[in-house]
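Apart from one protein chain that is not included, each protein chain of the complex appears where it belongs.
Should a chain be cited, it is by its letter among A, B and C, assigned in written order, with residues numbered from 1 in that chain.
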């Protein structure tokens, strides 16, 4: 299991007239956290696209426990739980201080620019492996 | 079961650099379809808010079968399946011509401006009932 | 002078916690009106891109006289005033009923996919001409 987290400050543009963040905007934050996770495994998303890989969203979901407000400083965690095979699922948590505001999940597939399903690139697979083995080292110590 | 549909034309702003509509924007379209459904049962969302009711999103999900592109003319259907009790679930379908591009679901609760759970307003309950009985008349004829 | 107009219904997602439409969203509406204007002269923007032309925004501005609210039905006008040469300027007006809510302007250039400035495509120039001469016919009658 691989978890990374990123700090977000809520923008005024992200609120709606209910005085809270519009629900659809959480998916943008999940994206920010996912991009950060790919950085951490040494496989930045911008590089993936330059090499011809796309990572479209196949499905996505979110569950809201408590609203987020303008100017909130939030932590958005992204987590890769299972070894990626044909599909890659990431889960997310949005927290203010230690309070869980929302949870989510997205599923992706690697596709070529022509839209064909492809095997994840080596840099991605190695990146995940390296991270997992590091974690194992860490846990065994 | 109550189904309504609304036509959407994809905006350039809704696309991303993958050349397709960004996944989070489907939730805005679901909102457009939901607002339209509330109009159809004689219970416009703007009126609900003026009367002190809010209808926040508790959870939401979407599944993407095929991308939507800039300038596509889409049909977005909203459907209320179950009689609303404490929670109200709506499902959605996005179609181009007759092709299903995406499906989704949102769950809501009626809350007061103070954030307390409240019973759905009469106008809403009557609106749904009227629609359902109309439909029954239609189906029995 | 060429003016076209398009109807917009304000989305909840477009509001912010001030209870009005977020200012940046007017530029999306201007885009909707501009795309509609290109349709009217027989030169849809999606076709332009398919033929290898892009029409990026060089500068843009908006002036807000009165706020737009959720669920407002608005008219967004786009206007091409000058014969397009190297740069194309369009102006916009946003109205509710007959009340002017906002005005704006965008300037564009035609560029190739490689980012080089190019002459506007024939379909665009002919479209504008046809419209102007039609208008002249109309005005002289």
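By definition in this document, a contact is a pair of C-beta atoms (placed from the backbone, for glycine too) under 8 Å apart; a residue touches a chain by one contact, two chains touch by 3 or more.
Computed from a predicted model, the values in this text were never measured in an experiment.
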{"item": "Among shown chains, those touching the left-out chain", "value": "A, B, C"}
{"item": "Contact partner of the left-out chain, one of C:7, C:59, C:82 or C:129", "value": "C:59"}
{"item": "Missing-chain contacts mapped onto chain A", "value": "9, 11-13, 27-28, 31-32, 35, 44-46, 49, 70-71"}
{"item": "Those residues of chain C which, in the complete complex, touch the missing chain", "value": "17-18, 20, 23-25, 27-28, 31, 49, 54, 56-64, 67, 106"}
{"item": "Contact footprint on chain B, counting only the chain that is left out", "value": "12-13, 15-20, 22, 24, 70"}
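The rule we apply is simple: only the chains that are shown with their structure count from here on.
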{"item": "Touch-based graph of the chains, sorted into line, ring, star, complete or other", "value": "complete"}
{"item": "Inter-centroid spacing, chain C versus chain B (mean Cα positions, whole Å)", "value": "29"}
{"item": "For chain A paired with chain C, centre-to-centre distance based on mean C-alpha positions, whole Å", "value": "36"}
{"item": "Multi-partner residues of chain B (each touching 2 or more other chains)", "value": "27-28, 31, 49"}
